[in-house]
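Here the complex is missing one protein chain, while the rest keep their positions.
Take a look at subunit A:
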């Protein structure tokens, strides 16, 4: 009886896909890319909120050095960017990101960024 109840529970929870639905799901996930404008706006907002950038005008062409950010600031900001987009940037990539533009490019080429 117990095994029958468990079986029915599994059957209830399993999604039932009609013909055509599965392809809709696939195409949604493969086409889901954030626009350059959205990525830029969100990154600029994250950086502008950082203490050391308060009151500064942050532009997409700024390097972290131009914003007077040191290595610890960069680490803090990139952790905030990871949290904003729900991703994890590999360590070797993090060490190559030294500007707002690099950050935007990395997020743009990361399909899992949301």
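What to note about this one:
Keep in mind that, in the parts below, a residue touches a chain if its C-beta (ideal position, glycine included) is under 8 Å from a C-beta of that chain, and two chains touch if they have at least 3 such contacts; residues count from 1.
Criterion: contacts and distances are computed from a predicted model.
A single chain of the complex does not appear, and UniProt lists its protein name as "4'-phosphopantetheinyl transferase domain-containing protein", one of "4'-phosphopantetheinyl transferase domain-containing protein", "Trafficking protein particle complex subunit", "Casein kinase II subunit beta" or "ATPase SWSAP1 isoform X1".
Interface note: of A:65, A:96 or A:114, the residue touching the hidden chain in the full complex is A:96. In the full complex, subunit A makes contact with the omitted chain through residues 71-72, 75-76, 78-79, 82-83, 88, 91-92, 94-96.
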